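Complex shown without one protein chain; remaining protein chains in place.
All chains are identified by letter, namely A, B, C, D and E, in their written order; residue positions are counted from 1 within each chain.
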Amino acid sequence: MEWGSTRVICGVTVEELVPRWMKEQGVSGGWITAEYAMLPYSTLQRKARDSTRGRIDGRSQEIQRLIGRAMRAAVNLEKLGTRTVWVDCDVLQADGGTRTAAITGAYVAFQLAVRRMMAEGKLGESPLLHAVAAVSVGIVGGQAVLDLCYAEDAAATVDLNLVMNAAGEFIELQGSGEEATFSERQLAEMLGLGKAGIAELLRVQREALAGG
Amino acid sequence: MEWGSTRVICGVTVEELVPRWMKEQGVSGGWITAEYAMLPYSTLQRKARDSTRGRIDGRSQEIQRLIGRAMRAAVNLEKLGTRTVWVDCDVLQADGGTRTAAITGAYVAFQLAVRRMMAEGKLGESPLLHAVAAVSVGIVGGQAVLDLCYAEDAAATVDLNLVMNAAGEFIELQGSGEEATFSERQLAEMLGLGKAGIAELLRVQREALAGG
Amino acid sequence: MEWGSTRVICGVTVEELVPRWMKEQGVSGGWITAEYAMLPYSTLQRKARDSTRGRIDGRSQEIQRLIGRAMRAAVNLEKLGTRTVWVDCDVLQADGGTRTAAITGAYVAFQLAVRRMMAEGKLGESPLLHAVAAVSVGIVGGQAVLDLCYAEDAAATVDLNLVMNAAGEFIELQGSGEEATFSERQLAEMLGLGKAGIAELLRVQREALAGG
Amino acid sequence: MEWGSTRVICGVTVEELVPRWMKEQGVSGGWITAEYAMLPYSTLQRKARDSTRGRIDGRSQEIQRLIGRAMRAAVNLEKLGTRTVWVDCDVLQADGGTRTAAITGAYVAFQLAVRRMMAEGKLGESPLLHAVAAVSVGIVGGQAVLDLCYAEDAAATVDLNLVMNAAGEFIELQGSGEEATFSERQLAEMLGLGKAGIAELLRVQREALAGG
Amino acid sequence: MEWGSTRVICGVTVEELVPRWMKEQGVSGGWITAEYAMLPYSTLQRKARDSTRGRIDGRSQEIQRLIGRAMRAAVNLEKLGTRTVWVDCDVLQADGGTRTAAITGAYVAFQLAVRRMMAEGKLGESPLLHAVAAVSVGIVGGQAVLDLCYAEDAAATVDLNLVMNAAGEFIELQGSGEEATFSERQLAEMLGLGKAGIAELLRVQREALAGG
Partner (left out) sequence: MEWGSTRVICGVTVEELVPRWMKEQGVSGGWITAEYAMLPYSTLQRKARDSTRGRIDGRSQEIQRLIGRAMRAAVNLEKLGTRTVWVDCDVLQADGGTRTAAITGAYVAFQLAVRRMMAEGKLGESPLLHAVAAVSVGIVGGQAVLDLCYAEDAAATVDLNLVMNAAGEFIELQGSGEEATFSERQLAEMLGLGKAGIAELLRVQREALAGG
């Protein structure tokens, strides 16, 4: 997934088994787990690997949990069958909006994986519900701005991540003023910009999948 | 902080030094760090301690980062002086809404700590900006519901956490449909209910602090 | 459990399964495991959480092993049935004697848990043998002193923890002179004081359980 | 140190610096730290290494803390100078009483290290106070027994570890009835046996050091 | 670096400081550290991340130490200046020979980084000594074979990794018969094939750098 100078690898792998807690709790169907990492050369100053530090940092955990929820909301887990789908998002180059780029690209990769499973006869019908895309909106200098690149991101006082589907429904809405706040009017402006951005991304996804 | 059957200990401790990154980056003023944990007997089925498992689980990390951001948005860090304030939230009993109870209680504990620092002459003026409170709203059976207890929480398809201040501004807005979605109309309903809840909580905080 | 300015939460949780090693070694009956932690605001200077440091410190491990042994000596494990009882002791405020307060309070919590299991028909008869209590005695300025509070504790050259049961038998006896020693006469004095303290605590436990 | 079939390597290493906490708290003099481990082939069934499991088990921590306290009680830390002495005890073969064998052997190794430091002019006078030795006593079949080997140890209902010095003073006294108890009369019997054992060990230490 | 179906990202990052041990030991010049990881989707069966498992596996450690040694042998560390160069090799797709592909690609990335540092005036002259490349040779069905792809690799009884420079000197030679052995004649055959392969790779590197 390329998005301005942001580049994220989105990989989907299928395992023919489900997590232990599903078996223990008797939950049927499948599961989707996401993992997110920034490669050490993705930032201007080298980012130490989580494996070297011995644990995943809080921000990465938060993002991979978000990607997982977004993908699970796009899929009928019952129809996925007794399997786990791993969604891996690795950031090659980070210039703002890596989490929303990851979600938008992950949906495309998920689609391609579903097509292959159907071609191989592993799935009779697609478990996908609606296409899912995500954008990031912010307030920079009092103005709502779509698709924050890193320079804007660092200047933004407020950051809103929006995950929506092709039916116009919200999946996630995360607005946060790091040492700042936002008003109801600003929220409305950001939601308006965000929905327009989502619509555009859903169109780009369709084209990519049509050509794929 | 008691909230229905939810009970959270909110403790504030002051250290007269700042994190290393602030010194390295030459950032002046103070810092606020939050930690959140569920005590093992807080849930019906015993929750294993993070210390025994050797690492903090993803959900707790997410919550403690949220509490930290909320508190930092309530405070002028420059006026806090060169010190770190630790906000510790330990859940004694969990019946839904532990993260919003933690934030609402933490603000009161923070106030009390500021008063003591002023009484001890460590602070000349209060660094607090506006009071901060948080509520949780959800959609249960298609209806927006305020203040989810655990039974409702488990039944809820959508969960929205709202952190606002006494000036009516948003600090955090986190809406998430775990394997579900929500419409724009439902978002508006949840925001309406949430704002009313926040107003009520700010009133309760004022009373508690007046009596304290 | 409140004990001077020392306050410890003692929680008992029952799990209807036993540790793997019991199954592997074919040991019948139940098991009791204790965990002990100091909450970060329990000391004058904030104590970093074990979960943040990634491992349990040596002192906490030593204490939780002691609590576990004391509780197992109070119970007929065979009669407990195929279950694990977790005893959690979390220190809210530490002013000396936290380990002995934890044991004394844990026995009361254990009793209450046994009563509930009997009321629920999970246990036909009580697996409890004798009540168990613990005290701390020390040598301060050459004098044996019962129930050390923190100020005395820091001044003490010798510290003796005594766990006994209502039949007047010893369960644990841990005397240690941190960079100091003690004579046989001092040992006898400490044991005498300790036994009197135990007798008093067993009386308080009985009253608490009678009123409970 | 050989003791029946128990064999423990006791190594002493001197580092010309002190732990950070001593510098931070302005404590003068030196420090002694002990580490204890069972080598994987020391037991009949291979014992997994702590390094492979990623952390030190609770029992080893307890023992190495005990060895450290015993050595520090044998030494005037002020006279040791600004240095850290590491006492490493590695169990080659375990047949009961490894912790008491470790302490008894560690004292001899410490003496030898002091002699060398004096010969090298690093120490003007010996910082050693009194010789220290340790024994283990137990109750087997109702009888107090000295120097438990593994077969007796497993059969023992009560285990008492005794650390004393050449002045007849107690340094540590740890009596524990794992799922059992002991009476005051049994305590007296164990103390009597233990003191006789200590006297004998102090004699053996003197001979070893005279011949060394 | 693409090599048959093997694809490895080789990234070089420069930090203007050296590891602490160099400062402590008074070693002048710079340092080169390598890190190697397989991305989870690089293998047919998904490979769990080291960060999730909490530690780097033995094979990855071995490989990243090898890459580091190979790069350090290609560079005059004194001329590198007081800086650390990080060489990151992440395997996108693994089809045999990932460690030799990583070394061969890393040299090219290192060259490019040196060129940029010279262009930016950070380096007056190049610290590079000779170009370095690596190949993997094996014995499959009794025959020496160059450039093992995964299918051959799994069938190979012996695997020899060869790192050489443009002056025809050996830097590393690692021959290993996993549950097998090799004769002196087979060693000679493998060395012959390997040297030819190295020559070819050095030519490809030169072309890539000429075009770059």
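One rule holds in what follows: contacts are C-beta pairs under 8 Å (C-beta built on N, C-alpha and C of every residue); 3 or more make two chains touch, one makes a residue touch a chain.
It should be emphasised that the depicted structure is a prediction, and the values quoted were computed from it without experimental measurement.
By the touch rule given at the top, the unshown chain touches D, E in the complete complex. Annotation: of E:125, E:184 or E:207, E:184 touches the absent chain (contact as defined above).
Across D:39, D:140 or D:166, the residue that sits in touch with the chain not pictured is D:39.
Across the interface with the omitted chain, subunit D contributes residues 9, 11-13, 15, 35, 37, 39-41, 46, 49-52, 54-56, 86, 88, 90, 92. Mapped onto subunit E, the footprint of the missing chain covers residues 55, 58-59, 61-62, 64-65, 69, 72-73, 77, 160, 165, 167-184, 187.
Note that in this section only the chains that are shown with their structure count from here on.
Chains that touch both subunit A and subunit E: there are none. Repeated interface: A-E and one of C-D, B-C or A-B share more than half of their contact pairs by residue number, and that pair is B-C.
Among the residues of subunit E, those touching two or more other chains are numbered 54-55. Shown here, the protein chains touch in a chain-like sequence that does not close on itself. The set of touching chain pairs reads A-B, A-E, B-C, C-D, using the touch definition from the header.
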